Each structure stands twice: as structure tokens, then as C-alpha cells.
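All protein chains but one are shown at their positions in the complex.
Presenting subunit A:
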Amino acid sequence: MYAALWRVLPGPIWVRIILVLILVVAVLAVLATWVYPWIDGILNSQEATVGGA
């Protein structure tokens, strides 16, 4: 899967490395901005009150 992705990327190796880094940063940004806050709200893993308020 990732090997196929690597072959799809155009250009010489240094261009591909830069492209991969851009993709990774983009994925992280999407995760941190939308996906993780959404999961956080569902999981609700942190409780600090007594009496389950």
C-alpha cells in the first residue's frame, strides 16, 4: 500500500521525500483539528468530578 503510494509519487527521490513529508503533515493536521477532538468527545475518557456530574 505504502510502497504503491511511493511509486505513484512523481519526480526524483528528494521530491518524493518532500511530498511524503507534506502528506504526513497534512494528515496530522486533519487528525489534530477534526478527527481527534471528535473522538475525544465520544470517548469522554477523563472525568474529574465526584457524583458523576
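Methods note: a residue touches a chain if its C-beta (ideal position, glycine included) is under 8 Å from a C-beta of that chain, and two chains touch if they have at least 3 such contacts; residues count from 1.
Methods note: contacts and distances are computed from a predicted model.
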From the options "Glutathione transport system permease protein GsiC", "ABC transporter ATP-binding protein", "Class E sortase" or "Chemotaxis protein CheA", the chain left out of the display has the UniProt protein name "Class E sortase"
Interface residues of subunit A (partner: the chain not displayed):
1-4, 7, 28, 31-32, 36-37, 39-40, 44-53
